[in-house]
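Worksheet for the structure shown next.
Just one protein chain is left out here, and the rest sit where they should.
Chain IDs A, B and C follow the sequence of writing; residue 1 opens each chain.
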Amino acid sequence: MRFLPTDEQRAFTRSLHTMLRAARPPAAARAWAAGDPAPGRAAWTGLAEAGVFALAVPENHGGLGPLPAELALAFVELGRHAVPGPVVETVAVAALLTALGDPAPAERLLPGIAAGEVMATLRLPGTGPYALDADAATSVLVVDAAPAVPGPGSPGDGGSGSGSGSGSGSDVKGHADASEGAHGGDHARDRNGTGTGTGKGTGDASRPGPKAARPPTLRIAPGHGPVRASADPVRRLSVPQGGGEVLAAGPGVAAAAATAVDWARLATAAQALGTGLALLDRTVEHVGRRAQFGVPIGSFQAVKHRLADTLIALEFARPLVLGAAVSMTRTDIAAAKVAAGEAAYGAARAALQLHGAIGYTEELDLALWLRKARPLRDAWGTPAQCRAAVLRP
Amino acid sequence: MRFLPTDEQRAFTRSLHTMLRAARPPAAARAWAAGDPAPGRAAWTGLAEAGVFALAVPENHGGLGPLPAELALAFVELGRHAVPGPVVETVAVAALLTALGDPAPAERLLPGIAAGEVMATLRLPGTGPYALDADAATSVLVVDAAPAVPGPGSPGDGGSGSGSGSGSGSDVKGHADASEGAHGGDHARDRNGTGTGTGKGTGDASRPGPKAARPPTLRIAPGHGPVRASADPVRRLSVPQGGGEVLAAGPGVAAAAATAVDWARLATAAQALGTGLALLDRTVEHVGRRAQFGVPIGSFQAVKHRLADTLIALEFARPLVLGAAVSMTRTDIAAAKVAAGEAAYGAARAALQLHGAIGYTEELDLALWLRKARPLRDAWGTPAQCRAAVLRP
Amino acid sequence: MDLTHTADEDAFRAEARAWLRAHVPHPPPPSLETAEGFAAHRAWEAELHSGRWSVVAWPEQYGGRGADVFHWLVFEEEYYAAGAPGRVSQNGIGLLAPTLFDHGTQEQRARILPPMASGEVVWAQAWSEPEAGSDLASLRSRGVRTAGGWLLSGQKTWSSRAAFADRAFGLFRTAPDEDRPHRGLTYLMFDLKAPGVTVRPIRRLDGKPAFAELFLDEVFVPDEDVIGEPGQGWRIAMSTTGNERGLMLRSPGRYLAAARRLVGLWRATADPSDTALRDRVADAVIGARAYQLFTCAGASRVAAGSAIGAESSLNKVFWSEYDIALHETALDLLGAEGEPADGRDGWSEGYVFSLAGPIYAGTNEIQRDIIAERLLGLPKGRR
Partner (left out) sequence: MDLTHTADEDAFRAEARAWLRAHVPHPPPPSLETAEGFAAHRAWEAELHSGRWSVVAWPEQYGGRGADVFHWLVFEEEYYAAGAPGRVSQNGIGLLAPTLFDHGTQEQRARILPPMASGEVVWAQAWSEPEAGSDLASLRSRGVRTAGGWLLSGQKTWSSRAAFADRAFGLFRTAPDEDRPHRGLTYLMFDLKAPGVTVRPIRRLDGKPAFAELFLDEVFVPDEDVIGEPGQGWRIAMSTTGNERGLMLRSPGRYLAAARRLVGLWRATADPSDTALRDRVADAVIGARAYQLFTCAGASRVAAGSAIGAESSLNKVFWSEYDIALHETALDLLGAEGEPADGRDGWSEGYVFSLAGPIYAGTNEIQRDIIAERLLGLPKGRR
């Protein structure tokens, strides 16, 4: 056992850090939010050249991977530098196509992902109507109607993710549970695990039973609806259009989607961890400089203790994220997602409070991390969904 | 509107405070825990002479009441002074007999309660197998098997409180939900509301359906099993024996039991509030005196803020308790129980931490309040049960 | 100890309810932190004023109804229950007007209050400065004596709504050589369009210009716009923070209505057996009721002649943390629909707004120090 990054891994993250600092992602993120993806695309190319996306792509499709540990370390840096774009989603697409095992769609997209030419995004049933950054992505993938395998103790309740076949996304309620459904979990428990309020009214009567379930399909959406800004305006949300070319169908798509969720959760957890670390760093710097009542506010015990608690949460989330990347078990990944997501959100709350009014402004770059923490906490699995997954036998 | 104690109410609580201080309840509580109820009985007589129990007894049965506002004010003082004995349970018995409306049992016990001659305790289905202080009480009342009225949206699941007919109390699981069941609530929701871990295995197969439900009965238990110390040793728990004289039966018993739960919750909430206030007072005094690193620890900001939060929780629980005593609505009472119970438990955690090791000893009188906070938080309705009640339509 | 309303209060409630039902705009106007929304909210103030509902607690001569604190609480309950818009004139009505009632001249009241009541003049506050956040005693913006008035120079910041407001009020250092920093401050009012004033809007987290920086360069303020004696500004400002405004900064009606909306959202969207969410919704209901009853007790003490002092710090910490928890619960109930910035029913904007609660009007850290030292009597430390 040597549960520490190797020298090579450390050199890799250091070089990423140096490259990203030079690329000034805050400016790219602001442009991205304003609808100008050009600087973000340039950063993307840099990431691809550094091999980040290739980590998620197998060697036989032009990649270096799959190397989840290196990927997690890289995503900590992406979070730390507030890099814009569908970085998690592109990795999830790579994982999905890899898991699918079908050479044609894999060869069509994976080499491009590894090379940084494909910027992909993805919507799975159960994670809401939106795809992230579909307006900037080169490929918008959609999985429709992945029926859940009934779990033990879930009599006669195997359908999940109904109503998403149209791809219109207007029927939010139809997407309640499929990120868990894709995990083959127990539907009833999933619903309790969502905490997303989309459970009720899913339409018990209209939900197809196990026998009526259509096979899940993977398609390339022909476009997307109007862009809505997220609470983090760097995250641009839109609903993928229906129709388009079907790449794959059948139960294999559901299993591959579950794998995609795993990778997406891991990458999001790492990104959240990096986000929280950046928030803490900036806040520590601020409170050491900002004076009130004649002393730096960082000398007040209330400030110290709040930041100590923030550090504790992040430093115990970190080994969960890296450990999940090593083990790649579903429960470890879910645990990492809970801990990193909550730690980052806690860091955001502390950062805002301790910066005071200046932290509440869009003008300070701090906002780029502040506003990202909460969406990352929930993306690809809310804390409630992931807690349910931790206890799934 | 004058949502303040009147001059008379203030004079009453002041006189109670003076009387209790003179009676040195900590010594009585320690004797009570050791199995010597004599000093506690003497304090009981003093409370009765001050009219405390008469507040729960209607005038036509020798009381002064029902006067819930005065009773709540009195119970804040009982909590503040750590008075031992089944004070809440005696009030609950008075409320039950009053609500029952049957003159014979009422006349048999109520005048004695008002006069302080009857020290009663009570077990209802759904609050566990134990009755409090049955060894010291003069009357041990038991309600068995109060069937719940199925609530809306609770198809075919109307049974509740099964398995308590024997009165043996060995079948804890049978008591899962009846304090809520006594409130006529929805069984399925109740179970989720208990948070008591007794839901599963209640025996779905063996639970009588709505048609098989026996009518609830009220009886005087002929005795009790061995005494088990609570985590608060001043609370002496035992299981009432089966059998004994039946005082009443029929649906009226269920409704009266629900009223008894309301009064028990209100009195417990007030007692918890007083407990929390006493914990805060003692801790403020301690941290002003105890020095570390050359200054009183009460000058450290972390200590200040923790006590400020404790005060906030208690000062917002106080109007809930008094407001519930004025309105006597079921939701207000449940809200008060949640807030006062959690505030007192929070005060206990803060008191222990800020006293340090000395607070962790049985020798300091602080322990009398410390150990009571958690049982009071849960008695007659856990926070989860009471939160469910707050939202019940 | 009672919670009953008088017949007069009941009648007042019925009248308010009927008027509001007939007049509250549906759909609600755009966010008041936008130019368009600000104009719409100003128009709504005029409409409220036309019904004599804009300043119910003021004397009738200034457009009010002379409502006591209990009537005010009733009005606020009805106002928020009706889903009526936020109050764009809140800073003037809640902060400046009480100061004018206590320390202003007859002339000032007659000149300033009626257009405030009608929304014709909307006021912004100008307290904070870049180097003086929670530490107001270190204010540096100054007023220099000139013929017939004062020339103001310096910089103010975090001036809520100043991006669109008409006038502002604040403290300025007029006697810089005083040995104690609390002395030598003067309470002044000035025009945001006056020569020498530059308003730079500041965008909050959601991009809306909810406050502004004010740069003042020899801005002339006539003597008639000084409140109280020059040099007494600190005392005047403090004297109106310790009264019942501690109770009135956020009315219980606001949270009762918000909790009711949350319960509605929960019933519409959540699985009732999802106890984790249920418990948080219940806590929102419990907290709103606690805040209402706490305020009733405080109002009763005020009505009985007591002053509300440091107790208002309990209030501030409670509502500000409550408000965030309530909005976090709403967003969790909304799930994926909670992410968009223009999310459903204003919950997303409400969440952003709530985040400022623990920061402004005295940070919660300062409030907890006050609670510990003044209410619990703990020894002062260096913090």
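Observations on the model:
Here is the rule we go by: a residue touches a chain if its C-beta (ideal position, glycine included) is under 8 Å from a C-beta of that chain, and two chains touch if they have at least 3 such contacts.
This one's a predicted model, so the numbers in the text were calculated from it and none came from an experiment.
One chain is not displayed; in the complete assembly it touches the shown chains A, B, C.
Note that of B:Ala137, B:Ala367 or B:Cys386, the residue touching the chain absent from this view is B:Ala367. When the missing chain is restored to the complex, the residue among A:Trp263, A:Phe300, A:Tyr345 or A:Trp380 that touches it is A:Phe300. Touch with the chain that is not drawn comes from one residue among B:Thr121, B:Ser139, B:Ser230 or B:Thr331, which is B:Ser230.
For subunit C, the list of residues touching the undisplayed chain reads 273-279, 381-383. Subunit A meets the missing chain through residues 1-6, 9, 69, 188-189, 192-193, 195, 280, 284, 287-288, 295-296, 298-301, 303-305, 307-309, 311-312, 315-320, 322-323, 325-327, 331-332, 335, 338-339, 383-384, 387-388, 390-391. For subunit B, the list of residues touching the undisplayed chain reads 127-130, 172, 175, 191-192, 194-201, 228-231, 233, 235, 237, 292-293, 295, 300-303, 352-353, 356-357, 360-363, 367, 370-371, 374-375, 378, 382, 384.
Please note the rule applied: only the chains that are shown with their structure count from here on.
Remark: the per-chain Cα centre closest to the mean position of all protein Cα atoms belongs to C. Centroid to centroid, with C-alpha atoms defining each point, subunit A and subunit C lie 38 Å apart.
Subunit A and subunit B have Cα centroids separated by 47 Å.
Contacts with at least two other chains are made by residues 266, 272-273, 365, 368, 383 of subunit C.
Across the assembly, subunit B contributes residues 300-301, 305 that each touch 2 or more other chains.
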